[in-house]
Every structure is written in C-alpha cells, then in structure tokens.
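In this view, the complex is presented without one of its protein chains, the others remaining in place.
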Amino acid sequence: MVKTFYLEFHTQGRSSIVNITEEITKLLKKSQLQEGVLNINCIGSTCALTTLEYEPALVKDLQDLAERLIPASFYYHHNDTWGDDNGHSHLCSCLWGTSLSLAVSNGKLEVGTWQQVVFIDFDIRPRQRKVVLKFIGE
Amino acid sequence: MVKTFYLEFHTQGRSSIVNITEEITKLLKKSQLQEGVLNINCIGSTCALTTLEYEPALVKDLQDLAERLIPASFYYHHNDTWGDDNGHSHLCSCLWGTSLSLAVSNGKLEVGTWQQVVFIDFDIRPRQRKVVLKFIGE
Partner (left out) sequence: MVKTFYLEFHTQGRSSIVNITEEITKLLKKSQLQEGVLNINCIGSTCALTTLEYEPALVKDLQDLAERLIPASFYYHHNDTWGDDNGHSHLCSCLWGTSLSLAVSNGKLEVGTWQQVVFIDFDIRPRQRKVVLKFIGE
C-alpha cells in the first residue's frame, strides 16, 4: 500500500522551526499503515527536515548553529544571481537535507521520547510551505 | 514484503562510532529481501547514522570534525534546560541525521567497498542504543 498526505503551513522564515510530529501521528492513524516506512519530503530549496528534541532552548541553539556555520551576512555568489539575499538559506537546506524516512511498527512511528520531527524554514521571509508524506507498507 | 529487525548495543558515547555493516548484512540475509530498500533509523536525539570508510584514522577525523564544528565546550541554551551538558550532542544528531535508506539488489546491500554503515553516539555518557531496520521490497 502507498498512501499520500500533505501538510501545509505558514512560517515566518529566518530559521523558524516547526514541530510536525503531532500532525504526522494523526495522518499515520488515518493511513492505517501498520508496518512500513513513512517517507517525508519538504518541497523547496530553502527548507529542511530533521529530528530534534523540540524544546525552546534547543530550538534557539539550532538557529544559532545555522548562523554560526553559514552566516547570513557572508558574501554568497547566489545573492548576485537573484538579489534575494538568501544564499545562506539554500546552503543550510542542502546541508541539513530535505528528505527523512522513518520506520512505522504496529501503527506507531519509531522515534524516541525526546525525538520530534521538525521542519526548518531557512528562508528570509514568511512563506507558505508544503511537506509530502508517503506511507509505504502494509 | 516488510520485515523488521532491531540492533541493540552499548556505546561509550562521546562520538563513539560503531560499524554496523556486518550485522546489517546478516539481517539482510535473514530477511530474504532480494530487491528493495533497507531503511535504517536510530532511536534517540543525540545519535546519528551515516556511511563512512570505517578505519581508525578517519574515525578520529570525524570525531575531531564534530568537535570543531559543534564544540562541546560552547555555551548551549539547552544545557540550562536539563543541566545535562549535551546540547552539542543534540545539534550533531540533527545535522548528521538519524535516517538512512540503502538499496538492496540481488540480496546484497548497494554500498561501495570502502563504504560502511556507521552509528555515531554523540551523547556524553555510556548508553544502550537501538536501531530499527525495515526491509521493504520483494
């Protein structure tokens, strides 16, 4: 079986981190998948998906880390191409990654108690975002 | 077909790197999967999965890199939340990633000769760890 769902939401950009675990859990129930894999993709080249203990202090640490490794204020050639000043957003996206695959067993997501699924919007302005969920298995 | 296996092992934390390729190869045989995908997840928010040429010098280089990019001694807000001093461990986990999907063809894992599947425990203390393997295909 293959079932498809979409999540759509609005973010403020600038490394906004959205905890999508609860929505995923609801859609997993709806999908009736018992054993298999949930594949998640974010659509866009300035966002990312990963797992994180979603608590405010760590959210801040992750935002600081992105800024430390790939500072918004550096010179990026990409900013000359479109003039949209989000070269660092693209680089964060391609480093953190835009796909995530999670095991489903007995109808439940196999993640740790302190491990949430998060969407990161690295872009520099508010945006409407879309995430694709593919439930594959039995 | 969907088949599920678990690997459980003990690590010393502090960027311990465990080569789980041989165990995966054994479980692949046991699963009898011929064509498909093996999805691997580590459970927890201070560990990661990736591929690496598993040899002692490169293992050391990877540990040095984690410490250079995300130093344990930096100030992390997360450490104020729980007082467990592993803010850097969480950040390493979310950057390296906790999921990995590998092709299986003719009953064999499609990896290079010098490419092993490794588990990294970024936490700061010894821990018991669990990895989920989902074999999907024919």
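The first chain written gets the first letter, and so on, giving A and B; residue counts start at 1 in each chain.
Please note the rule applied: a contact is a pair of C-beta atoms (placed from the backbone, for glycine too) under 8 Å apart; a residue touches a chain by one contact, two chains touch by 3 or more.
Every value quoted in this text rests on a predicted model; they were computed, and no experiment measured them.
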Per the touch definition above, residue among A:Ile70, A:Val104 or A:Ile120 touching the missing chain:
A:Ile70
Out of B:Ile20, B:Cys42, B:Leu100 or B:Val131, the sole contact with the unshown chain comes from B:Leu100
Touching the unshown chain, subunit B contributes residues 35-37, 50-53, 55-58, 60-62, 65, 69, 95-97, 100-103, 105, 110-112, 114-115, 118, 136-138
Quickly run down the residues of subunit A that touch the omitted chain.
2, 4, 37, 39, 41, 43-45, 69-70, 76-78, 80-81, 87, 90-91, 93-95, 97-99, 101, 132, 134, 136
